[in-house]
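A single protein chain has been omitted; all remaining protein chains appear in their positions.
Chain lettering (A, B, C and D) follows the sequence in which the chains are written, and residue indices restart at 1 in each chain.
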Amino acid sequence: MQDGHVTADGRQIGGVLMDMKNITLRFGGVVAIKDISFDIRQGEIRAIIGPNGAGKSSMLNVISGFYVPQEGEVWFRGEKRGPMRPYQVARLGIARTFQNIALFDGMTVLDNIMTGRLNRMKAGFFSQALWWGRAEREENENREQVEKIIDFLEIQNIRKTPVGRLPYGLKKRVELARALAAEPQLLLLDEPMAGMNVEEKEDMSRFILDVNDEFGTTIALIEHDMGVVMDLSDRVVVMDYGRKIGDGTPDEVRSNQEVIDAYLGVAHD
Amino acid sequence: MDQLFFAAEVFLNGLMAGVMYSLVALGFVLIFKASGVFNYAQGVLALFAALTLVGIQQGQVPFAHLINAMFGTNLHHFGWTVPSILAIALTAGIMVLLAFLIEKLVLQHLVGQEPIILFMATIGLAYFLEGMGDVMWGADIKTLDVGLPQGISDTVETMTADWLGYGFFLDRLDIWATMIAALLVAALVAFAQYTKQGRAMRAVADDHQAALSVGISLRFIWVMVWSIAGFVALVAGIMWGTKSGVQFSLSLIALKALPVLMLGGFTSIPGAIVGGLIIGVGEKLFEFWIGPLVGGATENWFAYVLALVFLVFRPQGLFGERIIERV
Amino acid sequence: MFYREAGDFKTTYRDDGQTFPIRLDRWGYYVILAAAFLVVPIYIDAYWANAVLVPFLIYAIAALGLNVLTGYAGQVSLGTGGFMAVGAYAVYKLMTSFPEVSIVIHILLAGGITAAVGVLFGLPSLRIKGFYLAVATLAAQFFLVWLFNKVPWFYNYSASGQITAPTRRVFGYAVTGPTTSAPAKYLICLCFLFVLAWAVRNLTRGTLGRKWMAIRDMDIAAEIIGVNPLTAKLSAFAVSSFLIGIAGALLFAVYLGAADANEAFGINKSFLVLFMIIIGGLGSIFGSFAGAAFLVLLPVLLKNILVGSFGWPTNLAAHIELMIVGALIVFFLIVEPHGLARLWQLTKEKLRLWPFPH
Amino acid sequence: DLVVPNLSYRTGPYGANGTQYADGFNDYFTLLNERDGGIGGETIRVPECETAYNTEKGVECYEATKGGGALVYNPLSTGITYQLIPKAAADQIPLYTPGYGRTSAKNGAVFEWVFNAPANYWDGASVAVKYLLDENGGDLSGKKIALVYHNSAYGKEPIRTLEELAEKHGFTFSALPIDPPGQEQKSQWLQTRRDRPDYVLMWGWGVMNQTAIQEAANIRFPMENFIGTYWSGSEVDVQPVGAAANGYKALTFHGVGMDYPIYDDMKQYVIDPGKASQGGQFVGSVLYSRGMYAAVVIAEAIAKAQELAGTSQITPAQLRDGFEALEISAERLEELGLPDFGPAITMSCENHGGSGMARVQQWDATERKWTLITDFTEPDQDVLGPLIAEDSEAYAKEAGIEPRC
Partner (left out) sequence: MLDAMTDAQKETLLEVNNIEVIYNHVILVLKGVSLSVPKGGITALLGGNGAGKTTTLKAISNLLASERGEVTKGSITYRGDRVTDLDPAALVKRGVIQVMEGRHCFEHLTVEENLLTGAYTRRDGAAAIRQDLEMVYSYFPRLMERRKSQAGYTSGGEQQMVAMGRALMSRPETILLDEPSMGLAPQLVEQIFQIVKAVNEGEGVTFLLAEQNTNVALRYAHYGYILESGRVVMDGPADALRENPDVKEFYLGMSDEGRKSFRDVRSYRRRKRWLA
């Protein structure tokens, strides 16, 4: 695959956005990631799959700066990323959702989503304390953006509900909304469809595709539902026990014997 | 040379003072380990236990004050005294009863609440018990005597004087406290680490709901743990009560136990002892050397600052369980 | 249906973001404000001012401050007493060193100084969490009180280490010192409370507030979505200490008139204010008020009932009062762990449904 | 009737001490009411209010009771006294703070509304040193005297005086603070063991006293050389220590024990009819006697004020005049059934503190009682006078008071 091409359904895939080079991550004796390299291209949907405990979530954590790998380099937009705190990574334009939902339970849905835009709000302390000038203006502008996302994800009616009370599936959706609110270049999704039924997965798929399509957001996605992975992703990385055992288009991966043995169990249709 | 001996003496006495703090800290640790509850009432529990012990020993009429105020009677004592051993046993029984009531009336209704709420509830409990202790037994200062010796240990003094040419000061009460504390810690460690109940106790601390779901009866665990903590409080109450009389200020020793706890880790029984030793030695040596330069009375804050410094390097205390940070 | 929200639609985001989006609430708020500023000062007497209203206003400021830190930013602190002492001693030094400057400026500066001290003691919060942090803040409590007790410069070398507030005036009315009238005391505290509460409300609904709450609810996730924990936590410590410092300054200068660090700003203060926010409701401005009112009023009320009405001996009454306060704390926690504020909210929700059960 | 509120504390860390004092205070007024029908025909009401030794509660008590026509306040807390000094001046109500409170209030020219006869903290410090001078044949040079003190406004009071006296008499002085409540004093006493002072003075209150005495006994510090102030010398301080406390000394500015004729009346009119505060458990104890003594002085001042004002229903301002003209001679004490109970008291506009005389008592652990071992001794006014003048002038300047008299 060369730089910049157009997919079958007419989406533009660009050059390499994020490049992981020879990443190794250990926790004490446990080697969670063992010398893995892969890249993510501008505009694509990249899936990471693998059995439980393979190190997929750990990989996302490395990308978002929460884990610091013992070895390896992370390149983003053609630059090598130095040591960074997670919030600095977020400011580069990387947003994510979490496997075990990490919403702010004490806040309403709206406030949760607004936290996604925190880095875009620049009003000074006194302006905020007086609620005057920039603070108020910014609040309303950003609120408008957030409302668009709320409409897009069809969660208008729970806007003012504290997220703690929501059922699992809606929480996942709110988490997606929060990530989207940051208008990221790269969106990391850790099992966005776990615990959903087919109907809901369909909805979620629709959102992911639309985000990718309309905003051109690059997406990296971990998912255990093979149907979803095969249908949505452009390329798939397969991990097992911290190693990379496959990388390629869904079709290539599906027919890779090692992947079938380690993960799929049976060949998926 | 003398300076060195003095320092050594301060060091030794610091260790012993630390043990006295640990006795109080142990109760905290137990309850924290078992329910994730930061039990502010531990100090008051010690006071209550000591008050009850003296009350029983001296044959006081419980609630005499209230009864007198309401019915115009003039009751004070039954006129008998109870032997120490029996009184201690009776008091231990009352502490179990108290544990039962606390579970029934307070904790049961707060299953699954956030730690700070439970913490608050124990503060409420502390107020209540403090008032109740006073109403039951009166607020005057009482002398507690269960036969523990007090004062300088002549044996140690003469022995060290013979060997080293300097007679060391050790308080006999402190020596006793050390032995009792060692015993308690050994027993508690064995209990928490190697028994089924001990494991269940730690499970409850992690997740109330999940513990319920596997059939651990929160009620039983809590009554058990609070009973043990009540017993530990009784021991602490006896020690401190013998040392400085039984009266309100006894409940304030909780404040001396907190830095110990913090340093040792909220969840570690050996931590409570080691923390106590470090704090005891640290604050005594600091007061001894630096105190005179800055005007003294440094012990209160120094213990906390010392613990704080340790925490910056180990946020879970020396022996506390690692704080799990994952997403 | 007593309490109506229906029919009160918003057409702009501005309206929707108001503090009191519901018309009924808004009117209630205006009425209370008018009463507080215009009616109460006319009727207030020394007893009401000194035993009830002034302490309520001052503690409400302190509770607001602690609520910013604990309720909004999730950092439990037991150093409130120590920070109040900083405010008190700062205002004392300022009052006596620059008598010509307005006391209002002194109080604000005292808040600023406390904020700086608060930030300093907030630094460990980057590493230390939960109850460990709570206990660590006790280090601030004990150290600060010790410092003010020990260094004579702080108490202007007076023989006993007590500090005494000299008379200072605002618009020609004495607001500190022995000759202060009850309305003056009340009004100056009320003004501070009003302005500060309003500012806190604005802060908590905006960017900073969201950062605090994100850190509170899940600090790791907050950091990963882009909240800098350092600035978020320290700003919470700063704002909180600012308010607490002002409360300390008012407590000393306006309310007590004289103070001794150990006694007036001991650990009990820290616990008292913590009670207020928990009973009132963590993370709620209304809760700070409710908690302060509850804990200022309750003992006064109980004392008046037990001693005044039943004629019990004072010590028995005091002990029983302790028992009742303790039992009530537990009772409230059981009924509604999220405090009076949530209780109020639930009542409203029920009223909205009334007379239908669900 | 006349109202004399009793701001007492029977709870909290100092409740054990406060309770006895409050009983004595109550009982004397009960005695007057029962026996004499009050003072000058007016019965005395003594509404009690619990302060828990807490300044804020103290202020609340003050505010709550002052509306009811309170004549005088005796809050038994230096902290509360400091709060009340400016308030009472503004409200024009006298404060009577015997043996505690603000020492320089002795200067009536500045502190118009505060009275602290017969003795204050500095008097106590001076009397203690005088006693030691007597013991040592008038020479203390080269001796070491240490002060163990409650780390609060109260405990710090004597330091300046003792420093001055050290200079004058050539002894070395060192001060060891103990943070309240003071249950843990190991390091201070190890320090004492190392420094081997000849004498230890103590300014303690509450549990700190007994712990200190216990620790002193532990290190075998001779009890005869350990002298407490007024507030470190009651039964509650020594009894818990038991036999080891034998020989401990303390200052007092009044007599102790039951050997006074007044107790016959007390028994007849108050205790036996069951009117004693708390059933009369503590009658005759040191703190009880002190509470009673405070009541005696207030009662005498009221009588004086009635005489001066020509009415029995006096106002607080008239009571102040009564205090300023008060004279309690040895004869008058005898009449009251308290022979040699306290020093003669004479107050005036300038002098609100009386003579400052105090005496030393010693604990007998076998008999379980205090015995007086010296007579009333006068403090060293040459040293104290200037200190009081300095401190009160500073206050006058700070508070903008124009000295009277």
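What we mean here is this: contacts are C-beta pairs under 8 Å (C-beta built on N, C-alpha and C of every residue); 3 or more make two chains touch, one makes a residue touch a chain.
Keep in mind that what you see is a predicted model, and the values were worked out from it rather than measured.
Taking the complete complex into account, the chain left out of view touches A, B, C.
Listed residues A:57, A:127 or A:185: the one in touch with the omitted chain is A:57. Within the complete assembly, A:201 is the residue of A:96, A:117, A:201 or A:244 that touches the hidden chain. With the whole complex as reference, residues 346, 349-350, 353, 358 of chain C touch the missing chain. Taking the complete complex into account, residues 9, 27, 30, 50-54, 57, 99-100, 165-170, 191, 194-202, 205-206, 209-210, 224-228, 231-232, 263-266, 268-269 of chain A touch the chain not shown.
Residues of chain B in touch with the missing chain: 111-112, 196, 199-200, 202-203, 205-220, 267, 321-322, 324, 326.
We adopt the following convention: only the chains that are shown with their structure count from here on.
Chain centres here are Cα averages; for chain B and chain C they lie 32 Å apart. The mean-CA centres of chain A and chain B are about 50 angstrom from one another, to the nearest whole unit. The set of chain A residues that touch two or more partner chains comprises 66, 98, 102.
The multi-chain contact residues of chain C, meaning those touching 2 or more other chains, are 146, 149, 220-221, 224, 313, 315, 319, 322. The part of chain B that touches chain D in the complex is made up of residues 6, 9-10, 13-14, 17, 20, 68, 72, 74, 76, 134, 139-143, 150-152, 169, 171, 240, 243-245, 247-250, 252-253, 256, 283-284, 287-288, 291-292, 295-297, 299-300. Those residues of chain B that touch chain C in the shared complex are 38, 65-66, 69, 105-106, 109-110, 113-117, 119-121, 123-132, 134-135, 139, 255, 258-259, 261-262, 266, 294-295, 297-298, 300-301, 304-305, 307-308, 311-312, 315-317, 323, 325-327. Touching chain C in their complex are the following residues of chain A: 64-66, 85-87, 89-91, 95-96, 98, 102-107, 111, 114-116, 118-119, 121, 123, 125, 128-131, 135-136, 138-140, 143-144, 147, 178-179, 182.
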